[in-house]
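Missing here is one protein chain; the remaining ones are kept as they sit in the complex.
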Amino acid sequence: MAAQHHEECHDPHVAHHFESADQQFQSAKLGMWLFLATEILFFGGLFVAYSVYRSNHPEIFVFGHQFLDKNLGAFNTVVLIWSSFTIAWAVRAAQLKQIKLLKWLLVATMACAFVFLGVKYVEYSSKWKHGLLWAAKFQPHLEATVGDGHGEGDASHEAGGPQPEAEVPAAEASGTAEAPADPDRPTIPLAPDGPPGLAAEAEVAGAGHGAPMATPDMAKIFFSIYFLMTGLHGIHVLGGIAAMAWLLRCAARGDFDTGHFTRVDMVALYWHVVDLVWIYLFLLLYLIH
Amino acid sequence: MAEHTEHGVHIASLRLLVVVLIALMFGTWLTVSATYVDLGALNIWIGLAIATAKAVLVGLYYMHLRWDRPFNAFVFISAFAFLALFVGFTLMDSAHYQDLIIPGWPGQ
Partner (left out) sequence: MAVDTLTVDGAVGVDHADPGNYLTTGRGVLSWLFTLDHKRIGLMYLVAITASFFLGGIFALLVRTELLTPGQTIMTADAYNQMFTLHGAVMIFLFIIPGIPAALGNFVLPLMLGAKDVALPRLNLASFWFWMFGAVFALVSIIVGAVDTGWTFYTPYSTTTSTAVISMTTGVFILGFSSIFTGLNFIVTIHKMRPEGMTWFKMPLFLWGLYSTAIIQVLATPVLAITLLLLIAERALGVGIFDPSLGGDPVLYQHFFWFYSHPAVYIMILPAMGIISELVSVFSGKHIFGYRFIAWSSIAIALLSFLVWGHHMFTSGQSSITNMIFSALTFSVAIPSAVKVFNWLATMYKGSIRLAAPMLYVLSFLFLFAIGGLTGLFLGALSTDVHLHDTYFVVAHFHYVMFGGTVIAFLGGIHYWWPKMFGRMYSERWAQVSALLIFVGFNLTFFTQFVMGSHGMPRRYYNYLEQFTTLHQASTVGSYVLGLGFLIMAGYLGHSLFRGRHAPSNPWGSATLEWETTSPPPTHNFDREFSADDPYNLDSLRFDPAIEGWVRKEPRSILLAEGGSH
């Protein structure tokens, strides 16, 4: 991927095997779009895993999303959208040879990326603290949630969200004893009629308002999916930061003085895809009804 | 009206970029608000529709697809088409074999 961005790095002029600057620009651009297509399918695998588990085990998503802070998620969405704006503007600046503006916009975009990762760090460390980790490490001690004061945002609208202490051993027991022979495997019974997703959601919603909600048997898979999806996305944010740092270096060297904006364009396209993925992640992980 | 670089590449106006930004922010607000309204199974589809509208805005204007070679858009869209294929078949199948791995699964 890095090599992709390095294309045309050495030389603002046309490489020897191209006939025109336009041919070179269009080649780089098509290459970048193909690369973005591979990114979509790369993330796509995780969306497939998500869909399969969401459709077959909707209860774990209804349960799990309570522990994600919707406010932080929304904040990060706004940050990424803003950064998409700044980098789109940066392309314009590069096209118009406004180098100083370009540098500032790149810095602004990088700052957004860092803010995003900072918020992600806060979210991750709270999950870590409560043992809300991926399947093998899933050992929730949710009683801490109540006194901790963390996650007011999500807890406020879920009357019975955090679990009482008494539930915890049961949750852990069901978490470890995963024998397929276990007759009680689906903790939340599903209605025999109607789409399974709906039935389960209704069941859980009912439980949520009345009695404290039990930890669904496969809740840990939710956190696996959460960490895989946001983790892979986070790695891409890091990649974007590296790419923008490289652009800043190119800008400082004067590479863009001639109006050669291909590289800015490529990085911007990449960054927009990072933003697009997050738009869906926010919806699918945080905003579950 | 539109600006172009020396090589004829379209330059998006700042005004347009800001308008899209506002639309995206509004979309985000709308997505979050929509989750507070209980519409049953519709919720997820409304959310996906808004998210997709946002994605289309980003693609068309921030990623310049509106002014780009159509083939580039075709490449990008085909990635989603193949993803839909992957999701579609896998989802269809997994819904059918759950009864084999989960006792008491209500069936197809």
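To keep things simple, chains are lettered A and B as they appear, and every chain counts its residues starting from 1.
Methods note: a residue touches a chain if its C-beta (ideal position, glycine included) is under 8 Å from a C-beta of that chain, and two chains touch if they have at least 3 such contacts.
Computed from a predicted structure; not experimentally measured.
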item: Footprint left on subunit B by the chain that the document does not show; value: 71, 78-79, 82, 85-86, 89-90, 92-94, 96-97, 100-101
item: Those residues of subunit A which, in the complete complex, touch the missing chain; value: 1, 3-4, 6-7, 9-11, 14-19, 23, 26-28, 30-31, 34-35, 37-46, 48-49, 52-53, 134-137, 178, 180, 217-218, 220-221, 224-225, 227-228, 232
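Everything below uses one rule, namely that only the chains that are shown with their structure count from here on.
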item: Distance from subunit B to subunit A - Cα centre to Cα centre, in angstrom; value: 15
item: Footprint of subunit A on subunit B - complex, ascending; value: 3, 5-9, 11-12, 14, 17-18, 20-21, 24-25, 28, 31-32, 35-36, 38-41, 43-44, 47-48, 50-51, 54-55, 58-59, 61-64, 68-69, 71-72, 75-76, 78-80, 82-83, 86-87, 90-91, 94-95, 98, 101-106
item: Partner subunit B, residues of subunit A touching it in the complex; value: 21-22, 25-26, 29-30, 33-34, 36-38, 40-41, 44-45, 47-48, 51-52, 55-56, 70, 74, 77-78, 81-82, 84-85, 88-89, 91-92, 95-96, 157, 180, 183, 185-186, 189-193, 195-199, 201, 259, 261, 268-269, 272, 275-276, 279-280, 282-283, 287-289
